[in-house]
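Following: one structure in structure tokens, then a few remarks.
For this depiction, one protein chain was excluded, whereas all remaining protein chains were kept in their positions.
After this line comes chain A, so read on.
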Amino acid sequence: MAWQWFHRLGSPRWFYQKTSAWMPWLALASLLLIGAGSIWGLGFAPEDAKQGNSYRIIYIHVPAAFLALAGYYIMAISGAIGLIWKMKLSFVVMRAAAPIGAVLTFIALFTGAVWGKPTWGTYWVWDARITSMLILLFLYIGVIALSRAFSREQVADKACALLALVGTVNIPIIYKSVDWWFTLHQPATIKFTEKSSIDPSMFYPLLTMVIGFYCLYAWTLIAHTREKILQREWRTSWVQQLMGGESATESKAG
């Protein structure tokens, strides 16, 4: 009995129907949190003593970077669940998470570059964190490229799940090695501000933005998953009913 909810999760139909009710709430929460966080962070949080107003990009940069990494683990864990319990739905979530994660990684890199120009005087530095993020982007792109190469979805699902898992094992090693590489080649001019010593007046808007980004991520992931579920399950009667029975002609074309 205790595992019933878990097995129910495996049903795309159950997931689709259940999440219909969540979507507006998630959208509202992310809209409110990101709206409040942006106004608070951009308008009311104090200026940074050294960097002036340019530091304010952290309100987008940091949440995007958090989620870029968390997104990889979400992708890999749902892939692993799919491989272990042969759960259709979790493969769909994995496939949906890949492009979202790639976009977030790109946003983190892009905002980092924009931030780097006024702070370091250059858009791109081969800094440990930047390099790690770039490699993370390549890992995402690898998963996306692999998923597109297969003609059969089920094979693509399993192959991507395996690649994502291999990447997960490697991520800590890659991060540590890039860290080590950076300390070896460290240019003297760049110094990161200590993240832990951030002032509360800057931290709370940042926290709001992070939670807002998590809500937005959840919303995007679920929306993307729902779309993929409809695409994959279009033959089933519940999807045809949902679409108003007009897919009878489509089914011949497919």
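Keep this in mind: a contact is a pair of C-beta atoms (placed from the backbone, for glycine too) under 8 Å apart; a residue touches a chain by one contact, two chains touch by 3 or more; residues count from 1.
Simple rule for what comes next: contacts and distances are computed from a predicted model.
Enquirer: Which of "TldD protein", "Heme exporter protein B", "Ring-1,2-phenylacetyl-CoA epoxidase subunit PaaC" or "Simple sugar transport system ATP-binding protein" is the UniProt protein name of the chain not shown?
Expert: Not shown, but named in UniProt as "Heme exporter protein B".
Enquirer: Just name the one of A:70, A:125, A:141 or A:207 that touches the chain not displayed here.
Expert: From the options A:70, A:125, A:141 or A:207, the contact with the absent chain belongs to A:141.
Enquirer: Among A:29, A:109 or A:163, single out the residue that touches the unshown chain.
Expert: A:163
Enquirer: Residues on chain A that touch the omitted chain in the whole complex?
Expert: These residues touch the chain not displayed: 135, 138-139, 141-143, 145-146, 149-150, 152, 154-155, 158-159, 162-163, 165-167, 169-170, 173-174, 176-178, 180-181, 184.
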